[in-house]
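My questions will all concern the structure given below.
All protein chains but one are shown at their positions in the complex.
When the chains are written out, they are named A, B and C in that same order, and each has its own residue count from 1.
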Amino acid sequence: MSSSSLPRLGVGMIGYAFMGAAHSQAWRTAPRFFPLPFDVDMAVLCGRDEGRVRDAAARLAWHDVETDWRALVARDDVDLVDVCTPGDTHAEIAVAALEAGKHVLCEKPLANSVAEAERMVAAAEAAAAAHGVVAMVGFTYRRVPAIQLARQLVAEGRLGQVRHVRAQYLQDWIADPAAPMSWRLDRSRAGSGALGDIGAHVVDLAQFITGENLTGVSGMLETFVHERPVAAEHSGLHGTAGQGTAQVTVDDAAIFYGRLSGGGLATFEATRFAWGRKNAIRVEVNGSAGSLAFDFEDMNVLHLFDATEDTRTAGFRRIVVTEPEHPFVAAWWPAGHGLGYEHGFTHQVVDLLGGIASGEAPRPTFADGLQVQRVLAAVEESSTSGNRWVPIQETPAATVGAHE
Amino acid sequence: MSSSSLPRLGVGMIGYAFMGAAHSQAWRTAPRFFPLPFDVDMAVLCGRDEGRVRDAAARLAWHDVETDWRALVARDDVDLVDVCTPGDTHAEIAVAALEAGKHVLCEKPLANSVAEAERMVAAAEAAAAAHGVVAMVGFTYRRVPAIQLARQLVAEGRLGQVRHVRAQYLQDWIADPAAPMSWRLDRSRAGSGALGDIGAHVVDLAQFITGENLTGVSGMLETFVHERPVAAEHSGLHGTAGQGTAQVTVDDAAIFYGRLSGGGLATFEATRFAWGRKNAIRVEVNGSAGSLAFDFEDMNVLHLFDATEDTRTAGFRRIVVTEPEHPFVAAWWPAGHGLGYEHGFTHQVVDLLGGIASGEAPRPTFADGLQVQRVLAAVEESSTSGNRWVPIQETPAATVGAHE
Amino acid sequence: MSSSSLPRLGVGMIGYAFMGAAHSQAWRTAPRFFPLPFDVDMAVLCGRDEGRVRDAAARLAWHDVETDWRALVARDDVDLVDVCTPGDTHAEIAVAALEAGKHVLCEKPLANSVAEAERMVAAAEAAAAAHGVVAMVGFTYRRVPAIQLARQLVAEGRLGQVRHVRAQYLQDWIADPAAPMSWRLDRSRAGSGALGDIGAHVVDLAQFITGENLTGVSGMLETFVHERPVAAEHSGLHGTAGQGTAQVTVDDAAIFYGRLSGGGLATFEATRFAWGRKNAIRVEVNGSAGSLAFDFEDMNVLHLFDATEDTRTAGFRRIVVTEPEHPFVAAWWPAGHGLGYEHGFTHQVVDLLGGIASGEAPRPTFADGLQVQRVLAAVEESSTSGNRWVPIQETPAATVGAHE
Partner (left out) sequence: MSSSSLPRLGVGMIGYAFMGAAHSQAWRTAPRFFPLPFDVDMAVLCGRDEGRVRDAAARLAWHDVETDWRALVARDDVDLVDVCTPGDTHAEIAVAALEAGKHVLCEKPLANSVAEAERMVAAAEAAAAAHGVVAMVGFTYRRVPAIQLARQLVAEGRLGQVRHVRAQYLQDWIADPAAPMSWRLDRSRAGSGALGDIGAHVVDLAQFITGENLTGVSGMLETFVHERPVAAEHSGLHGTAGQGTAQVTVDDAAIFYGRLSGGGLATFEATRFAWGRKNAIRVEVNGSAGSLAFDFEDMNVLHLFDATEDTRTAGFRRIVVTEPEHPFVAAWWPAGHGLGYEHGFTHQVVDLLGGIASGEAPRPTFADGLQVQRVLAAVEESSTSGNRWVPIQETPAATVGAHE
């Protein structure tokens, strides 16, 4: 029944693990709930092992496969390249795709170093000028409706001037020393540990919600468990060959504080060693006129305190962010019928396609990704230099002026 | 890429409003996350208005359309009929489909009267014998992972003997008298109001989680707002013709208590007039060895109190039901990446197809639906006869023996 | 340093167990935090065993003792009699004290039967006329600041017309069948079980907060554990003599629903078998303009939903009821420094003395206590007569007009 009159947009995706599955669900689902400016064609999936990528494509509903990402980038039926690989490959793939005139959606963190991220921003700018293509980085949590509402309320001035942000990303999946080695614990693949994997998200959320950037930080990284058993399927890890254990070469936890461009204070914590916290992305903002609080463990809720209310009845409001008036919600279910983790990916597709149609790169752009990368790098530098204050270079105003 | 070697199962769905959208998402999504015994073919969607059903089919990914449900039932490429229409049509459609040798998934409540429900159970039994088909009623909330876990814990004896159930379904979408008339407020279409629409769910959940049936009830129904404005699109409501207001002919709220087959006490409340409660399905169970508490407003969480623990450290445990060990969860995301409302529908498809493959009707069967219908009828009878105790006829043991 | 110029008010208290300790703390503490119209003299404590009552008086700071309550009532230095004994003695003591021209504070439930309560109301009215004394019943939870605020908000119309009350009092102290026999489980002493002990509180709270009375009920009582071990110290229980077990002669749980005088629906549950709930007094009110929710397990908090707010930012407000603007709070600590269980007793003393000074009996009066007694009796009658609806006689308007 899909004799669509919309222009076709061919998507090629590289990688099909956790992120690949989430992105696939988004590509499949967005057209079913949202009016889109394109007829999305899930054209081709890329992975190195042909048998496995064929199985994945069948399962995830991709039409064709490639085993070499360069072949995927070169295909005429691919208009957009969706990069779901580990961070060490982001720069190379994204730059090639942009140079080939493809739109790019790249998973976070944008890259494993500031230098790579800068190269990607340059490529994105060049490709925008040359081909009119857009580049977006996948800080998906921005598109949880409660987070969008938080951003709206700050932008509307409901919180006044921001004085405090406290942001934490707490998990516990490697709190047990017997949890096996993973590419996410290998610096050569992942770039960093908790800092880049989950700390990047809360840095982005803090900046997104407040509409301000961090101007400097002081921080400390720590690795609690230095050696982990190698699970059979990970024997291909760098520097290991199926032997009993492998070295963890990234941080297990990162704590840092910083100053926002508007003068407020911000504290951050990212750890995978917080037993009992499964995916607790907590962001609190205190402004001169009110406060916000969010915890992803209750993702359909935003707490708002409005200091202009009568003291006698003032209190944090538990807003169930499932009303038609709330961002993205009208497309889904009636009030109270909450959304789940993967819905943010669908919303990301919606905004990405909207950006392509309008010719304006949707936020977060690669420049936004670079800004986060600079924060991460500054935390690392502080951590290795006596915890001293490390200022963060401004990203050109043109690309980060208006958030959202 | 889907050159599946699985046997094909053609699905025909009738209705494409709220429930139709949720079922469609389930039919599309189940094969992407779960290994299924069939290659699902979303063959045909049925609605009375050809233009609108064609639009819906394109949007929801159905291959073909019909405008007469009898035509859909008669099609050779339809193996399973999915009934997503208002309650007044359930019996006729489901019975016809079963007689035609089709599997049936029917939305809840099973019917608008006990007599209809009994006819449907008889048809399901006859069709099972004649054609080997299965019939399931859509009490979807059973398949929220936290509810499944609740059922498991009770079945394992973790709560001991059940002494109390308190179950509430609280909404607020018509708390405002200016909210427009809807078919759900029209007795001739919906059968009853809050009682059948949402009360049915908490009756089913109470019986499912405890593995016990209600043996009698006393109850009271109330209509707070007797006349409502007619929205333009509802001018076809029975007894109205675009005029300003229409009579509400169902209950706005139902309160009742009852006794469980194991001797415990149960209290129930269903209302759409609880300002601020959006979809608060709350079920608490107190047993001789512990307690459970659930609220759909925090749907990925189950609270468990284990009375055998040391008093000094005993307390309700907030179990985040997102671990691979939890029902249905391993197919989705890592721990803490919660599910949303529609995932229960996907799980329903998974179990329905498993039941078809095994030849055993998955719970809740039509007999389970009839049992709930009897409870609803008993509440209505009590309400109109001085709130006296109304016993509930037992459903044959064979069909409700083992809850799951 | 207390060379007070205030008139002296001599207090005589009968009973020194749980309630006696709480009342003593209130008598000692009220003058330290609140300006009072009297110089309170904790004159005399009464108990049957002289050695034990002397120890208690020393510990609780009473000046003298009596072993016969009639002697206490007869003393000239006693202006107010505080009755903290089990319910079977309330009527006799209170009536005698009133006839002797003493003010009376009587613990709840007012009596063990409606007839006794009626006698007490008559005595209170006669004594008020003859001696200008006041009589108050100890529904102390009314004076938790969050409950007072709830009452104020309803009285101010913030909730509009009341449509629903759901009230539960959940405890678990006898959920274990090995918990010993107590006078509270002996019908001849306590009158009833969960119904009168804790159900009475939630009936009173529902009526107090809404400013409406119950006009009828349907209910069911249940005893889960019929025989309990006798602890050594309880060997004097009626009908037992140190033997191994004693019969429980009261209800373990009560569930009932009713209608409020304004037309709203109310549901109630009182049980001591809710494992994990320690003193969960939960009251929720849904009105046409908003909702309230309270749980004594978080006693310094009131949740308010205001339906007139913009849907986008509406939500239950968690009001921390510790501001100077909140009832009784200014006398205590800064915001956020919450109160505990016994503070309600201090507030009760404050209002009682204010009522004595003004000559107006403070609510809840004996008439209020009688109204609750009638509700309890109606629940019992319904429970023993097929759960039928039992109307509740109106209490004369003069005595229950203005709540608070």
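Annotations for the structure displayed:
To be clear about the criterion, a residue touches a chain if its C-beta (ideal position, glycine included) is under 8 Å from a C-beta of that chain, and two chains touch if they have at least 3 such contacts.
Computed from a predicted structure; not experimentally measured.
Touching the chain that is not shown, out of B:11, B:127, B:175 or B:320: B:320 (per the contact rule at the top). Considering the whole complex, the residue from A:141, A:316, A:333 or A:366 that touches the absent chain is A:316.
One of A:218, A:279, A:313 or A:395 touches the chain omitted from the figure, and that residue is A:218. Touching the omitted chain from subunit C are residues 1-4, 18, 22, 24-25, 28-29, 31-32, 54, 57-65, 171-173, 277-280, 296-299, 320, 322, 333-343.
Contact residues of subunit B toward the unshown chain are 149, 153, 158, 303-304, 306, 311-320, 323, 325-326. Touching the omitted chain from subunit A are residues 163-164, 166, 168, 170, 172, 175-177, 218, 220, 222, 224, 253, 255-257, 259, 265, 267, 269, 271, 273-277, 284, 286-291, 305, 307, 314-316, 386-389.
Here, only the chains that are shown with their structure count from here on.
In this assembly, A is the chain whose CA centroid lies farthest from the centroid of subunit C.
Mean C-alpha position of subunit B lies 42 Å from that of subunit C. One finds 36 Å separating the Cα centroids of subunit A and subunit B. Taken residue by residue, subunit C touches two or more other chains at 314-316, whereas all remaining positions touch fewer.
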